[in-house]
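With one protein chain withheld, the remaining protein chains of the complex are depicted in position.
By written order: A and B. Residues from 1 in each chain.
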Amino acid sequence: MNEFALGFSVAALMKGVAITLVVTVGSSLVAIFLGLIVGLIRISPRWPLRWLAVIYIEFFRGTSLLVQLYLWFFVLPIFGIILSPWTVAILGVGMNVSGYGAELVRAAIQAVDRGQYEASIALNFPRIAMLRRIVLPQAIRSMLPAWGNLLIDLLKGTSLIFFITITELTTASKLAADATGNYLLFFAVALFGYYFIARALITPFVRWLERRFSRGFVREVLV
Amino acid sequence: MNDQTVRLERITKNYGTVDMPDNLNLDVAAKEKATSEPMVRFENVAKRYGTLTVLDKLNLDIARNEKVSIIGPSGSGKTTVLRMLMTLERINEGVIWVDGEPLTHMQKNGQMVTASDRHLRRVRGKIGMVFQHFNLFPHMTALQNCMEAPVSVLGLSKQEAEARAAELLDMVGLGDKKSHFPIQLSGGQKQRVAIARALAMRPKVMLFDEVTSALDPELVGEVLNVIRKLGAEHNLTMLMVTHQMGFAKEFSDRVCFFYGGKIAEQGPPDQLFSDPQNERTRQFLSAVLEAG
Partner (left out) sequence: MNIWDWSYVWEALPYIYRGAIVTVQATLLGFAIALVLGLVFALIRQSPNRYISTAMAEIVEFIRSTPLLLQVFFVYFVGPQFGVVIPAWSAGIGVLGIHYAAYCSECYRGGIENVEGGQWEACTALNLSKSRSWRAIILPQAIPPIVPSLGNYFISMFKDTPILAAIAILEMLQQAKNFGANNYRYIEAITMVGFFYLVFSLVASAIVQTVGFWLNRRYHLQ
C-alpha cells in the first residue's frame, strides 16, 4: 500500500472522528433542550399546546431520519431557506432524537409518584415551582438510563449525514477505504471508533450523571 | 366501666400518655365556638365518582382549635373529607368554608363562582396536611424538605426558612437528623419530618390522614406523641382520620363516625366510645376492638 495514501487516509479518519464528535455533542444538546421543552408542553393543561407537542413528536418519530435530513437539505431551499450542511446535520439529527426524548420526558414525569404531587398541592406550590423543584429532579433521575441509550442511537444516527456531504467518521472511512483499497482495515477501525465513543464516553458520562442525580435515592453510608 | 372501655384504657396505655393535653384547650375551643364562626364548615358538600356517591350532603362545623377525629370503616368517605378540604379532590355540590371564606368558590358581584387559582392558593395556605405514606421529597434532606415550600411559596429568605425548619425539626425530636435523606430515616422519623414540613407553612388547620397506618407498631407512639405535643402547645385546628381508637379517645374534643358517606354519629369521645347510640357505631367499635 502506498504510504502517502495511508498517512493521508489516517489523517482524514482522525478528522472524521472529530467531526462525528462535534455533531454528536451539538445534536445531543439540541435533542436534550428540545426534548425537555416539548415533553413539558406535552403534559401542559392546555389541550391546543398538548396537541402541538403530539404532532411534533409523531412527525419526528414517525418519518425516517434520512427522510427528514432530505427534507431540510433538498426541500427547504425551495422555500428560500438554505441551510448549511452543518446546520442540517446538527439540527436535523437533534430534532429527530428530540421527538423520542420528549416521550421519555413525558413518561418519566407521569411516573413520578402521585403522592409527590399531592404533597406539593398541600404545601401550596405554584405549578412551575412544583415542576422545577419537586417533579423534574425525580423525573430526570429516572429517565437518565433511557437517555443513555437514546444518545447512543443519536451517535449512530450521525452516520447518516454521509448522505448530505459532511465527511464524518463513516464517510471518512469510506473515502479512505476507497482510496487505499483496504476496506477491512478502515471499516474495522471506524466500527471500533463508534464502539469506543459509545461505551467509553457516552455510557460513563450518563452513569456519572445518574450518580449525581441519585442523592437521596440510594441508601448512602452515613458519616 | 364496660368491656370496651377497659380495652380502650389498655390501648391507651400501650402507646403511653406523655404530655396529656390539659382541659384548657377544650375550654378555649368552647368559648371561641360560642363567640366566632367555625374554622372549617362543610355545607351540603357532596362528592361523587360517576354514579357512586362517596359523600352525601355533608354538613360539618369545626371550631377554632377544635380537635376532631374521624373514624369509620374503609370506603365510608372519611379520607375524602380531608382530601376535599385540601383541594386534592373536586367537590360536586355544596361549599366548603375555611376561616370565614369559601374555599372552592369565591364571591363575585354577590354570586358564588368557582374559585380562581389565586383565591384557591390563598385560602389553601391556611391548611396543612400529613399523609399516610409521608410523601416526603426523596431528593431533599429532612431540612430541605422543610425549607422548600417556605422559600418558594411564602418567599422567605433561605436563612429565615432554615431557622424555622431547624426549630421545627428540633420540636419533633429530629434535631440530629437534619441532613438525612428520607431513605435514611425510619417510618416514624419520616412521618415526623412530614409533620414539621407541614407546620413550616404556619397553617391554621392541620389534617392528618391515617398518619400511623403505614408504620410498624413500635413506631406509632413517637408520631402520636408529636401530635399530642402539637395539640398542647399550639393553637391549631386539627382534623384527623385515624384507626387508633385509643388515641382518638384520649386526644380529640369530638369524634365523628362515618358510615356510607354520611356522619352516622358524632359526639365527645367519652360518650361515643362508651355509649354509642347508633347500631353501626356499636358494630364497628366492637369489630375494631375485637381485632385489638
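As a working rule, a contact is a pair of C-beta atoms (placed from the backbone, for glycine too) under 8 Å apart; a residue touches a chain by one contact, two chains touch by 3 or more.
Small disclaimer: the values here were computed from a predicted structure and weren't measured.
Although one chain is omitted from the display, it touches the following shown chains in the full assembly: A. Contact with the omitted chain, checked across A:Ala11, A:Leu29 or A:Leu71, is made by A:Leu71. Residues of subunit A in contact with the chain left out of this view: 58-59, 61-68, 70-71, 74-75, 78-79, 152, 155-160, 162-163, 170, 173-174, 177, 181-184, 187-188, 190-191, 194-195, 198-199.
Criterion: only the chains that are shown with their structure count from here on.
Separating the CA-averaged centres of subunit A and subunit B is a span of 47 Å. Remark: subunit A residues 113, 115-116, 118-119, 121-126, 129, 133-134, 137-138, 141, 213, 215-220, 222 touch subunit B in the complex. Interface residues of subunit B, counted against subunit A in their complex, comprise 86-88, 121, 124-125, 127-129, 131, 133-141, 148-149, 152-153, 180-184, 197-198, 201.
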